[in-house]
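Pasting in a structure now, in structure tokens, and then I'll have a few things to ask.
All protein chains but one are shown at their positions in the complex.
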Amino acid sequence: MTATQTTGEHGPGSNPDGSLLSVSGLVKHFPIRQGLLQRQVAAVQAVDGVNFTVRKGETLSLVGESGCGKSTTGRLLTRLEEPTAGTIMFEGRDITHLRDGQMRPLRRDVQMIFQDPYSSLNPRHTVGKIVGAPFKLQHVEPEGGVKKAVQELLELVGLSPEHYNRYPHEFSGGQRQRIGIARTLALKPKLIVADEPVSALDVSIQAQVVNLLEDLQEELDLTYIFIAHDLSVVRHVSDRVAVMYLGKIVELADRETLYDRPMHPYTVALMSAVPVPDTKRRHERERIRLEGDVPSPINPPPACRFHTRCWKAQDKCRNEEPPLVELLPGHQVACHFPENAPQPTAEASTSAG
Amino acid sequence: MVAYLIRRLLATIGLLFVVSVITFSIFFLVPKWAGATPDSMATRYVGRTATADVVHQTAVRLGFTDPFYVQYADWAKGLVAGRDFDMGTSIEHCPAPCLGYSFITAQPVLPDLLDRFTVTFSLAIGAAVIWVTAGISIGVLSALKRGSLVDRFSMVIALAGVSMPIFWTGLIALSFFSYRWGITAVGGAYTPFTQNPALWAWDLMLPWVTLALLFSAQYARLTRAGMLETMNEDYIRTARAKGLRERTVVTKHGLRGALTPLLTIFGLDFGLLIGGAVLTESAFGLNGLGKYAVDGIRANDLPKILGVTLFAALFVVIANLIVDLLYAVVDPRVRTK
Partner (left out) sequence: MTLTSEEQQPAPANGGGRFLDVRDLKVHFPTDDGLVKSVDGLSFHVERGRTLGIVGESGSGKSVTSLSVMGLHKRGAAKISGEILVDGQDVVASSDEEVRRMRGKRMAMIFQDPLSAMHPYYTVGDQIIEAYRIHNDVSKKKARTHAIEMLDRVGIPEPDRRVDAYPHQYSGGMRQRAMIAMALSCDPDLLIADEPTTALDVTVQAQILDLIRDLQREFNSAVIIITHDLGVVAELADDILVMYAGRSVEYGTAEQIFNEPEHPYTWGLLGSMPRFDRERSTRLLPIQGSPPSLINVPEGCPFHPRCRFEQNTRGLAKRERPELVDTGRGHFVACHMSQAQRQQIWRDEIKPKL
């Protein structure tokens, strides 16, 4: 992209860098209040300085252990949560602090799928009403009427149009998740943030929903931000993967690169912890076992947040925060002493002592 | 914890302030809407033959002509510093904390109130002991024998207990135990605890049981529901999986979980009972706070009503404060938050 183009010709459709969504310095702190005056004494640093971009048509996954800030990031992107700092650009527009009224058109473009297929659907509404709700909310009158549009959506997600008048409790978990997906698709969104869409489902059903999401992406040219903790599922669905630890992205790379040559010690440990359904490999695999649990996001370790569990940690890690830098094209890592590094970097060899 | 206590205390004071303002304004505004003037209100405190002038003077003297906030401020000042009332013929002193002064009985409200309070408190505490013991035992029993005859029978009784009005059960009890069989004293008997604890208990037995009947029924139902829920908890299954005796599972693991929520309800009930055992008191002719309030309302004696209302509010708040503190003792999750 040339300089002249960046000055104004990237119309509605892309950010200056050509991405659909870009996030920089995103922070969300949840205050903890205490004492007589309920003063803020600390904060849960749920998301603490996150940068990434999402290209049109791709699937970017966020993985990490429970509490590392995946869902919070998702909720910030869909503006269900107000960012503490940072900027979110969607199609060249700063949406970081839009008010409710201004958000309305954006709500059509950015949709969210939730984890729990049981609690995210109103049990007293029919499937037709649930799936048709976005039309009502946004005052959109689809061609041929709402009912027809809803029935088409139901078919699109693999349900039968006859399900229109039924209630959520008559459906299984996987079918409910399909209803939820149909609802998010109603307004033809551009970006879908899917927060653990298959985690609550049985393996056999999980595969159905994963395949459905993939088909829809192809058919409707969707962009996904896929939040999950299951590294196998993530590998299956993503184009690029961001690994989060305690509110920060510690590694971001293409799927193949990340899974074949992970550089951040945390990523390496995560991968080696995944149980593999193969008895032959049971004794062969070399394992890296992390000690202990994830520290509290209220009082995260200073400098490199992973140093309390990292087997490579040195003094430098405890004193100096490693920035997220691109060590190979498209492969960003935040570590002073990365694994599988391109060549032993000057950095690592000189400052090891 | 200290910060928490202080915060709760401040909240309590704030709440009492609001309650007093509301009560005050009700008794200030309602007569006004009904067409009363300061003078017409003052007629009640002067002789039938008094001239309009005298009446007006009395109204001024008693502060009826002052605007609302001045009257309130006077009253609040009395609470802190005591207050003098110019009764025309004499000046009556109402020592701090002066909750008010009844012009009708020419008495400060507080000493009377405290006197009545001991009666009501006696009534409430005895009844509470009975209803808590009975309610919980019946509730636990029905929960453990769910669906059995015992369960069904006690729940029918409980339903009946909840739906029977107290003055009715009170009258029935009185007519049998006192009038017909002469086992207990006829209504109105009350011996202070300090005088003779045995007689105190004996005199109050009938009101206690009557009042407890109503509450036991409710508590039995709550305990049963709580128990059924707790016994389905995962940790009960764990306790059984360890190989604990069923008795230990129920008493040590089940009951504690089931009863904790009851604490809140108990605090509320007990606090409310202090302020509002009106029906029981009138049924049994006890000179408690409830009767005091009724008397006050009948005589349109604002200071009395205001006094009782505040006193009752104070009690509800204190009871809840104690409950919250107890909660922290019972449930470690509350403590560390």
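Note that the chains take the letters A and B in the order they are written out, and that residue 1 is the start of every chain.
In this text, a contact is a pair of C-beta atoms (placed from the backbone, for glycine too) under 8 Å apart; a residue touches a chain by one contact, two chains touch by 3 or more.
Please read these numbers as outputs of a predicted model, since none were measured by experiment.
Colleague: Which candidate, A:40, A:102, A:138 or A:232, sits in contact with the chain we can't see?
Modeller: With A:40, A:102, A:138 or A:232 as choices, the missing chain is touched by A:232.
Colleague: If I consider the whole complex, including the chain that's not displayed, which of A:73, A:206 or A:257 touches that chain?
Modeller: Residue touching the absent chain, from the options given: A:206.
Colleague: Mind pulling the chain A residues that touch the left-out chain?
Modeller: 65-66, 172-175, 202-208, 210-211, 214, 229, 231-233, 235-236, 255, 269-282, 287, 289-290, 292-294
Colleague: By the contact criterion defined above, which parts of chain B meet the unshown chain? Give residue numbers in ascending order.
Modeller: Chain B touches the chain not shown through residues 233-235, 237-246, 253, 256-257, 330-333, 336.
In the analysis below, only the chains that are shown with their structure count from here on.
Colleague: Counting only Cα atoms for the centres, state how far chain A is from chain B in Å.
Modeller: 55
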